[in-house]
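Shown here: the complex without one of its protein chains, the others still in place.
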Amino acid sequence: MTLDIAGTLLTASVTAFFVGAAGSFVDRRVGYLASTAGSVGLLVVAVTVLVGGPVTGATWSGPLGDAEGLSVDALSAFFLLVASIVWTATSVYSLAYDDRPSPLLAVTYSLALGSIALLMSASDQILFLIGWEAMTLASYGMILQARGRSERVYSAAFVFLAFGEASTLFVFLAVAGLWAGTGTFAFGPHLGPGTLATLVFVSGLIGFGLKMGIAPFHMSEWLPIAHSSAPSNASAVLSATLTLAGAYGLFRTVSLLSSPPLWWGAVMLGIGAISALLGALFASVSEHTKGLPAYSTIENNGLILVALGVALLAESDGLTALAVFAVFAALYQALAHAVAKTGLFLSAGYVEHTVHTFDLNSVEGSVKAGSPGEYAGTLAAVLSLAAGPPFAGFVSEWMILESLFQSYRFAQSWVQFVGLLSGAAVALAAGLILVAMVKFAGFSVLWKPHSSPPIRRAPGLGAVVAAVGAIALAVGVLAPWVLGFLAPSASALLGTRVSAPVGSLLSVPSGWSILSGSPFGILSPPMIPLALLAGAAVGAGYCLLGRPRPRRRATLWMAGNPPGQPGQTYTSFGFSTGIRIMMSSVLGTREVRESQGPVAVAGVHAVEPYSVDLEVFDSFKLFYAALVRMGDGISASLKAWVMPGRLGRYLAYVLVVVLTVVIYVAAAY
Amino acid sequence: MIESSELPARRPGTGGTHPELALAYAADDGSFAVYNDYSAGRAVFRPRSETPPPPEVAATWRRTRDGGQVRPVAPADPVEGYGLFTFPYGPISMGVPESGRFDVRTYGERILALVPVAGYKSRRILASVCGQTVPDAALRIERLAGNFSAAHATAFLSAAESAAGASVPRGELWVRALAQELQRVYNHVHVIARVAEAASQNVGTAQTQALAEEMLRVQGSVFGHRWLFGALLPAGPRRRLDAGDRRDLSNVLRRHAATFDRLWELFLGSRTFVDRIQSTGTVTPSLAKEWGAVGPTLRACGVPWDDRLRVPTSPYTDLFLDLPQESGGDALARLLVRAHEVRASFLLIEQLLDRWTTTPEALEAPAPPVAPSRALGRVESPSGDLVYDVTLSGDRVASIGMRSASQANFPLFARGLRDGVFTDFHFAWESFGLVFSEVDG
Partner (left out) sequence: MPTWIGQAVRHGIVTSRYPAEPASEAEVPPTGRPPVAVKGSKLLPAGASLCPVGAISDRAVDRGRCIRCARCLPGGFEFRGPVESATRTRTGLVTGEPSPAAPEPTPPLAALSRSVHVFLVDAGSCNACNLEVLALANPFYDSQRLGVFFTNSPRHADVLLVVGVPTEEMVEPLRRAYDALPAPKAVVAVGVCAISGGAFAGTPGLHDALDQLVPVDVYVPGCPPAPVHVLDGLLRVVGRGRKAEGA
C-alpha cells in the first residue's frame, strides 16, 4: 500500500514540472511553485526508495513492445535525492530571483527540471533517451534567456547545443550496443565482457563525459555559463544537476557492464585526474563570478570520475574493500559537489541581483553588509568546495585521496603508476581550487571595503544561500550516517549487498568514523566540530578565568599613505597572476600589448602609453577550431560536388533512391 | 663606444672650472640641461628654453625656488588594461630606508610601470642657503646627502671658489680627493652589502657590512667625523694627516683592499648571487645616452665616462685612474663597475698618500668677489656626475642650482625595472645607488 502511494507520488511529481511549465505562461510563479512541489515530492520518493526499496510509477507499453514507464531503484534514487535537494533550493530562490517580464525563463526552467526528473526515473533506455534529449533542448532554451541577448549569447548557446547533440549521438550508440548485447531496453540484464561491452563503455564515457564537461570536452561546461552569463538559477541547475545527469548515466552504464577490464578503470582515472587539474587551474584564474564555479564543476566531475575509476580498477583486481570505499567516495563527491555548487551559483546570483556585475574585480565585497545569510552561506559553500573541514567537500575529498593512496595495492605496476600520477594531479587540483575559492570568497563576501558602499539587500535570496550552506555543513558533519543511508545505492552499483565503511576507533563511539580499508586511514567527521567547540570552550574559559592580558591593537598601515585610495587595492586578477605566470606552459599565458608609440615628454624623456592584457588560452580550443575548420571544408566541398544546383542531378538522386528501395523491398519478399 | 684617441687631451684644471663648461654656461640664461656629447666626448649644456618641460615631469635641475612639492621624478608610462592596479610602495618602508614613494602599476607580480615619487623629505636646502655666507651654506650643502657629503661639499666649494676667483691650495685639493675616494669606497661597499642582503647572502652581507663599517671608522679617525661633515670646510674638525698618520692610513687601507678582493671573489663565485642580479634592472646603452645616465650606471652600459677624467681637476690629472667599463647594463654590470672602482679608488688613495709632499695648510674662506659672479662646480660623486651652479653676491650665495647623480639616474632606474617582477625591486634599487635626499634637496 505504501509503495502504491509512493508510485503515485512519483508520477505526480514528474508530471508537476511539465504542468508547471505550461502554467508559467499564466504566471511565472506557477512554474516555480510547481517545480518546488515536484522537487519535494521526488525527495520523498527518493528517501522512500533508499529506506524501503524500488518504487514504480506509471507504466505503459512502448512502441517496440517493451514495458516503459517510471521506476526508481536504489541507484537512481541517490541521484534523484541529490537533484531534488538542489531543485528545492533553486526553485524557492527563483521565486525571488526571477523578475523578468518574459515567462520563458520559468517555462524552460521547469521543462529542464522535468526532463532531468524523467530521465532519472526512467525504467528503460527509451524513456531515458527521450528525457536526455528533452533536457538538452530545454537547457538550450534556458541559456538563451540570458540578459542582453548578444551574438555571444547565441554562439555560447549554440556551442552548448552542439556538444549536447554530440553527447546524444554517443549515448544512442551506447544504448544501441546494450540492446544488441542484451536484447532489451530495460535496465536490468548485464552485458558480459567483449567488443560490444567496450563499445558501450567508450560511447558511454564520451557521451556522458560530454555532459559532465570533463576534459577534453570541458568547453561544453564553462562556455555557456560564463560567456552567456546565463540566469543564475539556470546556472545552478546546469552546473549541479545537468552534469549530475551525466554522472547518473555513467554510473548506470557501469552498473550494466560486468567484469570490466583493467584499462577501463585506468582510462577513467586518468581522464578524471586531468579534468580535475584543468578545471582547478582554470577556476583559479577565472575572473567571472560564474565562470569560476563553472570551472570548479569540471574539477569536481573529474574527481567523481577518479573515484569511479579507482572503484573499477579495484573491482578488476579483486580488491573488494577498496572498490566499496571508492564507490562511496564517488557518490559522496557527487552529493557534496551538487549541494555546495548550488550555494555558490546562488551566491553569484545574489551578487548579480544586487551589484549587477559578473566581474569579480568589481564586486569589492559590496554585498557583505546586505545579508548575513548570503555571507554565511557563501562561506559554507566555498569552504565545502575548497575541501575545508568539517564540510561535505572535505569528507569526499578525503575519501578520494584515501582511495588513491591505496593504489599501491594494485597488482600491476603500471596501474600503480597511473594511480600515483593521478593522486599527484588530484592533490595539485585540491591546492589550486583552494586558490580559486579563497579568491571567490575574498573578493565577494570577505572583502573589507575602505569606504562604506551602499548596502544592497535581497534577504529572500540570502536565506536560500544560507540554507544550502547549512546542508553542506550537515552532510559533512553527519557523514557516517549519510554514508549508511547511501549504502543501497552503492549496493545497486556494485551488484552485491555492501555496507557503509564506517566503524570506530579508540574512544570514538561506534559508527562515528569513516574507515578507508581496514588497516588504513580513519576520519571522524562528527568529532571535528566537537573538537572545535571544545577548543573554543577552552579558549573562552582561559580568557574569562585566566589573568587578563593587555591587548595591543594597531590601525591599518599602508606604508604611510592614507588607506582606501581608489585604484590602489589588490584586484582579484592580481591575486591569481602568480598562477598565470607560473603555469604559463599549461595556461598558454601571453601578454598582449598595444602601443601608440613613444610620446616625448620634457626634453630627453620619452614615454610610451600602452594597454596591456594578460591572456590565458585553453589550448583545447585549437583542437575544436581545427575540427570546425575541417567540418566547414568538408561541407563546402560536398556542397560543390553533391549539390551543384542542377535540377537534372537532383532528379537522378531521387531516381536512384526509388530504385534502391524497390530492389530492397523486392528482395525481402 | 668611444675610442680613447677621441678623448680630449687632459689639461690641468683650475679649481674645478672647465673651459668648455664655462663656455656653455656663459651662453645660457640659467634654465638649461646638462648632457654629455658622447660622440665628441664632452659635456654640453643645452638651453631648456627650446623645449619647455611640462610641469608633471621633474626638472633635471633643482633650483633655488624648488622644494616642497611631492612629484614624480621619472616619466610615467601610462598603462591601462584589465585587472591593473597601482601599488604604492612607501613613502615609509623598511625596504627603502629613506622616505620616498614608488607607484607600481601592475596586474600582480609583474611591474608594468614604476613611477618614483620624491619630495617627501625636501628640506628646502637650496632655497634656505641663499643669503648665507659660503661656509654657513656649506654646512647645509654637505648635509644634502650624508653619504655623498664629500662630493657635495667639493662641488659646491669649487663652484663658490671659482665664482669668487679664489685659488685653492694644492694640498687642500688632495684632501678633497682623499675624502671623496674614501667615501666612494664606503658607498660602493655599502651598495654591494645591500644587494647581498637582498639576495640573502648572509655571510657575505655581514662581511661586507663590516668592511663598510671599517671604512666609516677610517673616515672618523682621519677626518674626525664618520660622514666627513665639516671635514672639507674652513674651520672643520681637526684632521690627522701628518706623515705618520698617512703611513698608518696606507697600511690600514691596504688591508681593507685585500679583504675586499677576497669578498668580491667569493661573491662572483656564488652562482645564486650572480644569477639573481644578472639581467635585473637592465638599461640599454642607447637609452643611457639618450636620457643622460651618469656614474656607474653609465659605465655599466659601455660608456667610459667619468668626470674625474672628463672634467679634469687637480689632483686627478696627475694620477692613474683605471676606468672600468661593462656592457651588460644590468645590476650585475653596475656591481662589477662598482667593485672595479673600489679597487681603482684604493689605488688612487695609495698614489695620493705616496706623493703627498706637504702638510695641507688650513683653508681660508674665499675673499668676497666685487660684483655678483657665477660659476659651476662639477665632480664625480659615488653615484655619478654632480654639478653645482652657484652665483655669489658679495660673500653670500645669491642663487644656486644643483644637478645630482640621483636626479639623472632615477628615470633610468624606473625604466630598467619595467617588466621586472616585484622581487627584482631591491636588487635594481640598490644597484643604482640612488638617494632620495639628493633629489629632494
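Note that the chains are named A and B in the order they appear, and that numbering of residues resets to 1 at the start of each chain.
Note that in this section a residue touches a chain if its C-beta (ideal position, glycine included) is under 8 Å from a C-beta of that chain, and two chains touch if they have at least 3 such contacts.
What you are looking at is a predicted structure, and each value in this text was computed from that prediction instead of being measured.
In the whole complex the chain that is left out makes contact with A, B.
When the full complex is taken into account, the listed residue touching the unshown chain is B:144, out of B:79, B:144, B:303 or B:336.
Residue positions on subunit B in contact with the hidden chain: 67-68, 70, 91-95, 97-99, 119-125, 128, 136, 139-140, 143-147, 149, 190, 203-204, 206-207, 209-210, 212-213, 216-217, 220-221, 224-227, 229-230, 233, 235-238, 262-263, 265-266, 269, 435-437, in rising order.
Listed here are the subunit A residues that touch the chain not shown: 552-558, 560-562.
Assume only the chains that are shown with their structure count from here on.
Each chain gets a centre from the mean of its Cα atoms; for subunit A and subunit B, those two points are 63 Å apart. Contact residues on subunit A toward subunit B in their complex (touch as defined above): 287, 361, 558-561, 565, 567-578, 581, 601-614. Chain contact summary for the complex, subunit B toward subunit A: residues 33, 35, 48, 51, 53-54, 57, 59-60, 74-93, 99, 101, 106-110, 112, 290-292, 411.
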